[in-house]
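In this view, the complex is presented without one of its protein chains, the others remaining in place.
Per-chain residue numbering starts at 1, and chain names A and B are given in the order in which the chains are listed.
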Amino acid sequence: MPQEAQVIMEKVSGRKVNRISGTRMKRKEDARMITGMGTYTDDIKFPDMMYAAFLRSPYAHARIRSVKTEKAKELPGVVEVLTGNDLKDKMSPIPTAWNLPNADLKHTPYYSIAFDKARYVGDPVAVVVARSPYIARDAIELIDVDYEILAAVSNQEDAVKEGSPRLYEGIENNVALNWKFAGGDESVFDQADVIIKERLRNQRLQPSAMETRSAIAKYEQGKDETTIWMTSQNPHVHRYLFSSVLGIPENKLRVISPDVGGAFGSKIACYGPEVVLIYLSRKLKAPVKWTEDRRENYLSTTHGRDHVHYVEMAAKKDGTILGVRVKVYSNLGGWISTVAPGVATVLSVLMYSAQYKMQAVQCEVIGVLTNTMAVDAYRGAGRPEATFIVERMVDNLARKLEMDPAELRRKNYIKKEEFPFATVTGTLYDSGDYHTALEKALDLIDYRKQVAENKKLRKEGKLVGTGIGSYVEMSGAGPSKIVRATGYGLGLWESATVRVHPTGKVSVLTGGHPHGQGEDTTFAQLVSDELQAPYEDIELVHGDTAIIPFGMGTYASRTTPIAGGAIALACRKVLKKATVIAAHMLNTTPDNIVYDNGEFYSEGNPTEKRKLSDIAYSAYGAGFDQLPEGMEPGLEETTFYDPENFVFPFGTHVCNVEIDPETFQVKIKRYVAVDDCGPQLNPMIVEGQIHGGIVQGLAQALYEESIYDESGNLITASLADYAVPTAVEVPRFETASTFTPSPHNPIGAKGVGEAGTIAAAPALVNAVIDALSEYGISNIDMPLKPENIWKAVRAAKS
Amino acid sequence: MMEGLVKVSIDINGKKYTDDVEPRLLLVDFIRDIARLKGTHIGCDTTSCGACTILIDGMSVKSCTMFAVEADGRKIQTVESLATDDKLHPLQEAFWEHHALQCGYCTPGMLMSSTFLLSRNSDPTEEEIREGIAGNICRCTGYINIIKAVKDAAGKINAGKETE
Partner (left out) sequence: MYPTEFEYYRPKTLDEALELMKTVEEPKVIAGGQSLMPMLKLRFYEPACLIDLGAIPELKQVKLDEGGNLRIGAMVTHFEVIENGLIRENAPILASTAENIGDIQIRNRGTIGGSICEADPSADYPPTMFVLEASIVLLSKEGRRTVRIEDFIKGPYETDAREDEIAVEIIVPKSTDQYHVEKYARRKADFAVVSVAAIARTASDGSIEELRIAAGALTDGPERLKSLESALKGKKKDSVDLQTSISETVDALTPISDIHGGEEYRKYSLKMMLARVIKELIE
């Protein structure tokens, strides 16, 4: 029996699926990973390899008067020591890839190694190359830097004040961008019966991939080519940026990203150390490796979130939500990182109308430079922030109007029959059925009964609550014409090559670069389905710029819809050609050819059949009249799929919490997630993405916070202080799906990598605020650690 | 022998590795760089993440929090020891079956902690499993599938014992 996911898939594709797509296939990639045979960057070793280490500024803001390297150079085993001054003419500053227009976007001349000023704790000041990583680490301690310590600022609302320390000459009040957005009818704010206001905060987070960043650059002098193995979500984008920073032709650079141990957005950006390694390997004509330790990772791999939102929501007495007006202070850190300008703006504000039929969205985003690590994309990148503020305000509005929060949502949701729906922010939601997902989640948790039970228990002094987090996210970035219009440096299409070898085996080259999301498996399922070829015969190839056509990489829940869409289209091209060859072989015309169960035959003669492998053999044989006159040999097709629209996954998560009235620890009693990412290539993997996503969302809600002190020291610079949850801290989840295909995608898929994270934080915070409703508390800033809840309750009581 | 180096001999997965090492060489670096067994990973500096978990004389420890010299003469098992004669260990089978890994980076450490747990407690409850892997951080899976996998593996190992 086909699974539910398969039935949907058949509907979308209009043809029978071969029972592989939509099933819970075990992952191909696991075979190597459960046996310790994965190859991560730091596992790679070359003869005569040298090791780099970076001296990093211990001060958040300091002028560099001088850097003395003599003693370090004298240490036996040290090969090279270079400072910012040695390198500043050899490379350009690190650029941003997102030149947001109409935002007065400033450019930050941020160099790979600082030469004038250090702007955050961890800013590289010098680099050492040595024969062992131990010696390299020893040598950086022998470098003598004369710093003039300057006043520092780490909080964005402080940084914009007059007289605050300034990071860059010419950037007044540290404001690096100011982006105003107005969609819809502004007058609704005057007509509203109620306007509720709240200051909400999405705290700073440290992405915390278990594998830290690592890279090895290896120069091949004879060919004047450099290869860099590195932890990357987007190898081609990295090559493109390295090429521009170093002035090395793109075709003389090769980026290989082997197995990547998690990323969550933190391995998208172009960073200085990787650039410096390429330079060093060319200079020293030797392979040079560098692997971050965890402290370095926390100090100098991009952070996420750190937005302060001043939110107003306007509504009518009857609960009709009219619109939101938001002012956002977004902390960008010490420089403008690769996609940072888009995170608090385009990726967030366009989703401020969420699942609701709003009439106006107004926003001002102030992007602020501070003496902290750069902030960039982290799982969800802008969309969790948008969903959080809207969902929190919807709950507060329900409380204000004394309406049930589920009922308020129902009333305002866009209806199933209204899709595609043009929102007031200018996005076109492809498809959706928000009511069904909500009702399914409410049924699962037995909402009505639970709410009544909560009321009863609260009267008895128990702090119990139920919270809803509904979301729609804009994923599958994205249509190039739209992202280019927002200033993104490249299009966001995706490439795919489907290569049927003479033996009928299939290699699929994708420009995506999955690193845990399982597309080596799901794409083999997809291709098996599309080509009607055996699953075992299909291998995915990705992560190497010398092998793969230019690709955009894996992030933003884009790989299944966009890379998958590209692969499906390439498969269809392959079959088109194969059909012509089959017709030639079977002495008929292509429109008479039937392809069923992996075999071609003429409609009139179903007994004479040709397998795909027969066609492939002929395509490469190319002699003895095997190919039609004039046809090129080979059976391989490439697509560059540029989607017509984003895709918009959605869902509702609901949870019950109980707060210990004494310790104020939050216990998650039940957690129900209903998600709709369209047809699912592999429901097991979808569930896995949801599980992991929820835990990162609940980590933001309850545990994690990146903290800088007033002088700019990162207090949470280790896993002992930055509270990533362990198995003891997480609840069980009950997951379910609805299946609403996207009409704007070749395989109907919508992407699911970020969904759990987006939904979990508002669901949990809403539940906690609900549990505290007797105290009239409208907000507690995340993370909701017991101390914060205790403080809020204490303040409410007094 | 170079000045300051110490001769160290460690049995890893039944094979003896001998080398002259600096006393400060971390055991995990001995395993990865000298024995070239790359399944044991490094994820933190503070004994927090457990990616480097191995068994030493049957006890699970974090190999980034031991010096190689401290392991001289002892027996170590790494993730590479689990599968034998092309047959996966029941824990490996169960991790695969239950989608208990995504990026795979924490997986070797998780497997070794689970191996130790099951060696002490052949039928752990869900709470005991959570506690048993509390020294191992996974950023991808949300742990639930790992817990399921360990439970399932325990069941299969016990069923196997009964039929023997």
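What we mean here is this: a residue touches a chain if its C-beta (ideal position, glycine included) is under 8 Å from a C-beta of that chain, and two chains touch if they have at least 3 such contacts.
Everything numeric here is computed off the predicted structure, so don't read it as measured data.
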item	value
Of A:Arg137, A:Lys357 or A:Lys505, the one touching the omitted chain in the full complex	A:Arg137
Hidden-chain contact residue, picked from the options A:Ala546, A:Ala622, A:Ile715 or A:Ala796	A:Ile715
Omitted-chain contact residue, chosen from A:Asp293, A:Asp376 or A:Glu473	A:Asp293
Touching residues (missing chain, whole complex) on chain B	4, 6, 22-24, 26, 45-48, 50, 53, 59-62, 64-67, 69-70, 72, 113, 116-117, 131-132, 134-136
Positions on chain A contacted by the hidden chain, ascending	133-134, 137-138, 141, 293-295, 662-663, 703, 707, 715-716, 718, 720-721, 723, 725-726, 728-729, 785-787, 790-791
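Operating definition for what follows: only the chains that are shown with their structure count from here on.
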item	value
Euclidean distance of C-alpha centroids - chain A vs chain B, Å	30
Residue numbers on chain B that touch chain A, as the complex places them	22, 24-25, 32-33, 36-49, 51, 78-80, 82-83, 88, 92, 95-97, 99, 101-108, 111, 129-131, 133-147
Touching residues (chain side chain A, partner chain B) in the complex	26-27, 29-40, 42-43, 45, 134, 208-212, 259-262, 264, 293-295, 515-518, 684-685, 687-688, 691-696, 718-720, 724, 726-728, 730, 732-733, 756
